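Every protein chain of the complex appears in place save one, which is left out.
Residue numbering begins at 1 within each chain, and the chains themselves are lettered A and B in the order written.
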Amino acid sequence: MRTLRQYLQALLNAKKLLAYTFLLCFFLWVTTPFLMILLKSFGRNWFGKLWFPPEFTLDWYKWAITVTNVPEVLRNTLVIAGIAVTISTLIAIPTGWALGRRQIPGKEVIMSTILLPRMIPPIAYALGVAQIFYRLHLIDTHIGVAIAHVAICAPYAILVLSSTFEGLDERVLEAASVCGANNLRTFFHVTLPLVMPGILSSIIFTFTTSYNEFTLTLMTYGPKTITLPVRTYLAVGEGYWEVTSALSMILIIPSLFVLFMIQRQVQPEKLVGGFKGV
Amino acid sequence: MRKSLFLVVSLLLVAAAVLPACGPTPTPEKIVVTVPVPVKETVVVPVTATPPPPLPTEITVVDTNSGANFQLFWQTRIIPSVQEQLGIKINYVVSKGTEVAERMKAWEPGKGDIHLLFMKPDDLANLIKSNIPLVKLYPDRLDMIPNLAKCPEEYLKTAQGVDIQGTGALYWRSQYTLIYNTEYVKNPPKSWKEFYERRAEWKGHIGWMRPDSKSGSGRSLPYAFVNAFVPLTNPDGSPIPLAELEKKPEYQDAIAKLKDFMTYCKIANEPTNMFEDFNAGDTWIACYAMDYSLWSISQGTMPPTIAAGSLSDGMPAGSDGYLSIPANIPDEYKQVAMKVINYLLSDDQQIRLITEMWQYTGTDIEDKVPDVVWRKIPKWKEIEPVRVRLNNKEFTDWVKEKGAEVLLPK
Partner (left out) sequence: MASFLKKHRYALISFVMLLPGLASFFGLFFYPMLVTVVRSFRPEGVTTAWTLRNYTDFLGQASTRQVILLTFFLAIACTLLSIVLSVPLTLLLRQKLAGHRLFRLTILVPITVPGLVGALGLLLFYGSRGWLNLLLMQGLHVVQEPVKINYTLTGLVIFYVWHYFSYTAVTTLSTLEGLDPAFEEAARVAGASPWQVLRHVVIPLIMPGILAGSVLTFMAAFGAFSIPLITGGSYRPLAVQIYKQIEVFTPARWEAASAMAVVMALLQLVFLTFYMRVLRRPTAS
């Protein structure tokens, strides 16, 4: 406690150098692993204890594309994420609207119920999902894997959208109805544009969740629906880490794009801040 | 009122969800399928015989055996040449044995969508044990696959000591050798017994695999080690039951030696980890598949100072490669899959295995292999006597299930 106190005190005293050292260490701690992957993915003959690989090559990328079928796998991943995002958003818009704008008895209870899937370890219901899907022949179909992802994505989307609907300015809606717009018109011409940023952030987050989803995919995928995280898992276990690294570099490009979008479009607090109600 | 309405509807919903789930839990393997019999309308049969429907030109191959090197080989060599020579497009998919088995259990007859399997002996034996039907290739389909006659018969009859009933065609025989880094190991051991005696010399630098690793090496290394001290099979190759072995003091002694030996090893989760350790200079000596090791050196993923050697009291067989056709697929696909198997067993394709990948062929065609190959690797004739096939499946299963608990150093 005492050392912690001195440490915080020192930081607080606005010693800029110390502050920057701390932030820089933090930055390196988070990002150097990616640098290692980058080097590994281009390096060859990197033996013994060397800081940098002695030779550079593009072979591992070529290999990742031919052997691990990256184009096909990437297509699977994006198709699945696309379906999952669409379904989740379609579910979340009415439900979010009802939870955000209507008086419903036991709203709190309904909300926590819908969020329950995020409180239970995914592996627990993934087992059930796999068994049901085997029976329904949904295993190894894009739609099947995507539906499994909805189990995790939908609560997220509902949460984000219900708080967006809740935050709508009552006066604007009233003005619309005063001007003679009926309910549906109001919804499509006034409400929807107003909640568009909310929908967009919900889409970004559900996309990220689906794109990175591993547990449910592992239980429901098949030869035709291998996604990038599953392919990476297989490659970590069976292949050369050089190739796995190349695969990983390809895999994080969409993530970086999403990161860029988050920074431009949404406040990151929305991403997790909404969970305060959990 | 509104409240009670919600309550009633929610209760109904819950009841609707609960009731079906409390019924008997269906498992994939026990589905009762009612196949509707299509009622054929009266058709005027044309006088001229219609030609048989054209065979499919695209099949799905699921590979649960190949490591990274052979995945590349499939993609860049096998698939293009099958396309070119046979006009058949292969959808090549890498998967795991257990996953494939789960999927195949859920198939309705004639509806399967994996047309050719490439498996480890372990996977094949498991499919047989789980009663998942496969097409009997040997000797029944020698007419379609004449090259199958060149495979050694004993490999077609048993794999891992399980009677596989001729359901697998032997594509390759993979062999383990001693591999060591000459930078650190000048005088490698000549036998397991010597390896065990001199374990202190390489303490912490011997590569060894977790018993429950995904790679078959997790089982084959303990198998060969124990087998060097106490035979796990009878002279005719049939397995000795585990219960009988456990009564022998020599066996208990061998297990104790193995446990002791493993405390001197650097345990890896999967082969990739061991290769990382080799590259870092942390692991100096290990026993691993020859093809993978030699090929890695040529690719620059293993140090050029790696050399291969042999242990006189048994080098474990690697994951021999078996090609099998599931029985629950449409018949026309079986024809195509057999054509592909026959092509893969042809001499030209088999020789590529050994000249390009340092993998021993599945067919017995040693005299057709160019001599230059034997300057790099030992002839099959020399390997065969020390080769240990993992025929005692009870033992390998024991290693897989209990090994992590019993053998791993705490």
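Everything that follows uses one rule, which is that a contact is a pair of C-beta atoms (placed from the backbone, for glycine too) under 8 Å apart; a residue touches a chain by one contact, two chains touch by 3 or more.
In this text the structure is predicted, and so the values were computed from the model without any measurement.
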Practice problem: Indicate each shown chain that the hidden chain touches within the full complex. | Solution: A, B
Self-check item: Touch criterion as defined above, residue of A:80, A:129, A:145 or A:160 at the omitted chain
Solution: A:129
Exercise. From the listed residues A:67, A:85 or A:148, report the one that touches the chain absent from this view.
Key: A:148
Exercise. Consider the whole complex, including the chain that is not shown, and state which of B:212, B:313, B:347 or B:394 touches that chain.
Key: B:212
Exercise. Spell out the interface residues on chain B facing the chain that's missing from view.
Key: 1-2, 5-6, 9, 13-14, 17-18, 21-22, 24-27, 30, 96-98, 101-102, 126, 129-130, 210, 212, 214, 269, 276-277, 279-282, 400-401, 404-405, 408
Quiz item: Which residue numbers on chain A touch the omitted chain?
Solution: 5, 7-9, 11-14, 16, 19-20, 22-23, 26-27, 29-34, 36-37, 40, 48-51, 90-92, 94-99, 102-104, 110, 113-114, 116-129, 131-132, 147-148, 150-151, 154-155, 158, 208, 211-212, 214-215, 218, 228-229, 232-233, 236-237, 241, 244-245, 248, 251-252, 255-256, 258-259, 262-263, 267-269, 271-273, 275-276, 278
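Everything below uses one rule, namely that only the chains that are shown with their structure count from here on.
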Quiz item: What is the distance, in whole Å, between the centres of chain A and chain B, each centre taken as the mean of its C-alpha atoms?
Solution: 36
Practice problem: Show which residues of chain A lie in contact with chain B when the two form their complex. | Solution: 44-49, 55, 57, 59, 63, 66-69, 104-106, 131, 134-135, 137, 139-140, 222-224, 226, 234-244
Quiz item: Which positions of chain B touch chain A when the two form their complex?
Solution: 2-3, 6, 25-28, 31, 60, 62, 67-68, 71-72, 75-76, 91-96, 99, 102-103, 106, 114, 214-215, 270-272, 275-276, 279-281, 296, 299-301, 303
